[in-house]
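With one protein chain held back, the other chains of the complex are shown just where they sit.
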Amino acid sequence: MMVMVKALPFLWQGLLVTLQISAIVVAIALVLGVLFGTALTYAPRWVAWPVRAYSDIARGLPLITLIFFVYYAMPALKVNVSGWWAAVSALAAFETAHVSEVTRGALQSIHPGQTEAGRAIGLSFEQRMLYVIFPQALRRFLPPWINTVVDTVKGSALVSLVGIVDLMLAVQQVIGRTFQPLPLYVLGAAIYFVINYTLSQLSRRLEARFAYVRE
Amino acid sequence: MSYHLNFAAVWRNFGRLGWGLALSLELAAIGIAAGVIIGLALALFAQGRGRVVRTLIAAYVEFIRNVPLLLLVYLVFYGIPSVGGFAYSATTSFVVTLSIYAGAYLVEVFRAGLDAIPRGLIDAGRAIGLTPWQRMAYVQTPTMLRIVLPSLSNAFISLFKDTAIASVIAVPELTYGANWISTNTFRIIEVYSVVTPMYLVTGWTLLLLLRQLERRFALRRA
Partner (left out) sequence: MSANSGAPLVKVCDLRKRFGQNEVLRGVDLDVTRGEVVSVIGASGSGKTTMLRCVNLLETYDSGSIMVDGVEVGYSGEGPARRRRGERELARIRADIGMVFQLFNLFPHLTARENVMLGLRKVRRLGYREARDIADRWLARVGLADKRDSLPYELSGGQQQRVGIARAVAMNPKVLLLDEITSALDPELVGEVLNVVRELAADGMTMLLVTHEMSFARDVSARVVFMDAGRVAVQGTPREVFGGQPHERLRSFLARIEMRH
């Protein structure tokens, strides 16, 4: 078990990379995902259709395949992005599609009468979104959104396959030196577990709190 | 700056993709079958047991759901043999991992399904004198299976996509085939522009087929 303790500093570096990548992807996916989800629900067909197509394709492929594709296709297309950005973009594209689905679900669950009442008192589209729809959609959005955050952290482990030294790759590097796979994989799992379990408990707490009222 | 598309290399090696897809589907099928067995067994077992049992099962579920699948695959393939002193093939190890993974998700699905059974059915079973065992076997389980059918369909399609992870331990499924072709022929764009539709079309076909199945068997909740 000494090996687990000695590994900690290396794993710590990897963990920071994992958290950094996760944070960036979550932020991008949140902004774009909410935007796309709103477009899916309210925009005219010629806007909603491409968004739908993007969302279906990005969710229809395995994440690992998407990452490989983006990572290896970029240089082939002579696009000059670093491997790091290729992997992160692929992960962001995947999560954006999921967040847009979560947003769409939350917005569509709002009773159409709310939009009507907002229109009837003369609110503009933006005002309706801001004061009537989004506040109500928020509570249906947050719990599943936190699940996408957990998926992002888990998905970030795949960047290890294209050479980014995150927690996953750090674990493997330590194993390469110490030849003790099991304790180190278990330790890595424990660290991921702590992060994600905390997040999913938060999601469950929120879900319970928001269940206070409904017709 | 020009990149000439050349699909010949892909078609020459299409066998790897075709058989890879077949293997992916097989792995998903075995995974869901094993997952159903594990999940159902645990869900039924947990009914009415004490806190210790429920906590242990919850620990299993939470652990699997919060750890990356990639890590689990490595753990089972490299980690366990290192202390067990045995070795197994990549495919076997992946099937074990996928089954454990599917089981964790399905325990929750089945638990929710059992909870969703209308009280009235159980009372009716009691009223005609069925024992708890009989009720579980003849009333609750069949009803619950019909309720969870949509979730099972979605789980199967997810598992199909999760099989791509097997490529990292050289299981010759679809993504592994794609990687083999792209590293050996450098035809990355061509390969992925064939493999992407393969995943998408398979996914949508599965969705359609499973919807048909649901329509025949699923119970809509009142």
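Remarks
Residue numbering begins at 1 within each chain, and the chains themselves are lettered A and B in the order written.
The rule we apply is simple: a contact is a pair of C-beta atoms (placed from the backbone, for glycine too) under 8 Å apart; a residue touches a chain by one contact, two chains touch by 3 or more.
Just so it is clear, the structure is predicted and the values come from calculations on it, not from any experiment.
Judged over the whole assembly, touch between the missing chain and the shown ones holds for A. Between the chain not shown and the residues A:A23, A:V81 or A:L123, the one that touches is A:L123.
Only one of A:Q114, A:N147 or A:T178 touches the absent chain when the whole complex is considered: A:Q114. Annotation for chain A: contacts to the undisplayed chain at residues 111, 113-114, 116-125, 127, 131-132, 135-136, 213, 215.
Please note the rule applied: only the chains that are shown with their structure count from here on.
Chain centres here are Cα means. That of chain A falls 21 Å from that of chain B.
Of all the residues in chain A, the ones that touch chain B in their complex are 56-57, 60-65, 68-69, 72-73, 76-78, 150, 154-155, 157-158, 160-161, 168, 171-172, 175, 180-182, 185-186, 188-189, 192-193, 195-197, 200.
Taken in their complex, chain B has these residues touching chain A: 1, 3, 62-63, 65-72, 74-75, 78-80, 82-83, 161-165, 167-168, 174-175, 178-179, 182, 186, 188-189, 192, 195-196, 199-200, 203-204.
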